[in-house]
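Inspection log for the structure reproduced underneath, given as structure tokens.
All protein chains but one are shown in place.
And then chain A:
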Amino acid sequence: MSDITICIKCNETPSTIVNRKEAMCDSCYNRFARGKLRKALSLDIYKVNSRYGIHRILVSYSGSKASLATLDMLYDLMIEQKNRNNGKKGFEIVVVNIDEFERNSLPQSMTSKFDELKSKYEEVSFNVVNINDFLDGKKLIDYGLDKQFNIVIKKSDKLTMDQIFQSIDKSSQEDLTEILYDNILLDVCKKFQCGTIMYCETMNKLASESLSLIIKGRGTKIPEKINDTTIEDIHIIHPIRDLYTKEIEYYNNINGISDLVVESNRVISNINKNMSVKEIVDRYLRNVEQSGYSSTIPTVVKISEKLVAPSKFSGNDTSKCNICGDTIYQDCKTWLSKITVNDSAPLTEEIEHEYLKMFQDQEINEFDKSTDIPICYGCMVAMNKPVTWPTDEDIINEYSLE
């Protein structure tokens, strides 16, 4: 190595890292990384003295490296606002953690880290939400699919998240957890009177999210899940979408906050059958990156950002899925029954008819009702085993399940 390189940003300090082909010092690196988050907060609502008052931002905080870095960057912006405006700030930070201690085998519960976090990030409110509390008092329905792809339902005897997830496969668990979390956050956001939900997903995460949605038959959800959007007047943003996971790790290191990370130490299987869709996609993305296709991740995110709601079904009646809330553009039952036929070939022998009779005598049907509740394709896929889901009182009345 020759002599020390000077940071190309400030032209003063020796550089400590070469990132995206640019040699930078730590303080310029911080400015680069935080700049990405600040860009996402350029709306007036986040500014001091805006006519909207002090905006409340909900940070969806999992304890991961990315969520910690996001919090740190956001906090840094808030402190700067205060310093520049005689102690006034444009927004408040509400950290919400959905308790995954047991389900995700975290090494320690989030609450145990809260004291440390609270002393570092003063004025931030830290909250834990328990999933079972969210389910508590809600009616749970078991949804199933019959052979003709009709939705069948019955009242569920399950009560907790663990019971709900007992009977479905890993990919469905992962899929439905995400939907449930989104619902919970939206719910909590309203309760806490926040106007923004901040998801802490890096570019790597968004690429994997987008691919997974496509693979799960939820391609139509991409515009809303990958892009920043507004749902029921709440801003949904992904402020670190332009940063790679490794850039986030470096950020945490140079700011000495890596110890505050709480991430699952669960060992991920390498056997396809025991993995979830997302785990397979993540492994794939890691591999292509290592094999030199380094542009794959930004490419996937970029093209996903360009996807919009399809207009070619504009003649159809659209409806909203009762489980995930996604728009249904075409009748999934029709689509499925066209390409997966479930008619049998005629029986010819006497013995065959006897067998059929034998089968019919033994057949039990655990579902009592076939309905036309709208369920989207992605949710039908997740229902390869019956799925239990919290449901509006209305539905229960409408289909009188009592």
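As a convention for this text, a residue touches a chain if its C-beta (ideal position, glycine included) is under 8 Å from a C-beta of that chain, and two chains touch if they have at least 3 such contacts; residues count from 1.
The rule we apply is simple: contacts and distances are computed from a predicted model.
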{"item": "Identity of the absent chain, which is to be given by its UniProt protein name, from \"UBC core domain-containing protein\", \"RING-type E3 ubiquitin transferase\", \"CMP/dCMP-type deaminase domain-containing protein\" or \"Cytoplasmic tRNA 2-thiolation protein 1\"", "value": "\"Cytoplasmic tRNA 2-thiolation protein 1\""}
{"item": "Residue among A:I131, A:V300, A:I373 or A:V387 that touches the chain left out of view", "value": "A:V300"}
{"item": "Residue, one of A:Y46, A:Y75 or A:Y329, that touches the chain absent here", "value": "A:Y329"}
{"item": "Sole contact to the chain not displayed, among A:K65, A:K205 or A:R218", "value": "A:R218"}
{"item": "In chain A, positions touching the absent partner", "value": "169, 171, 210-211, 213-220, 272-273, 275-277, 280-281, 284, 287-288, 291, 293, 296, 299-300, 302-304, 306-312, 329, 335, 338-345, 347, 349, 351-353, 355-356, 358-360, 362, 377-378, 381, 384"}
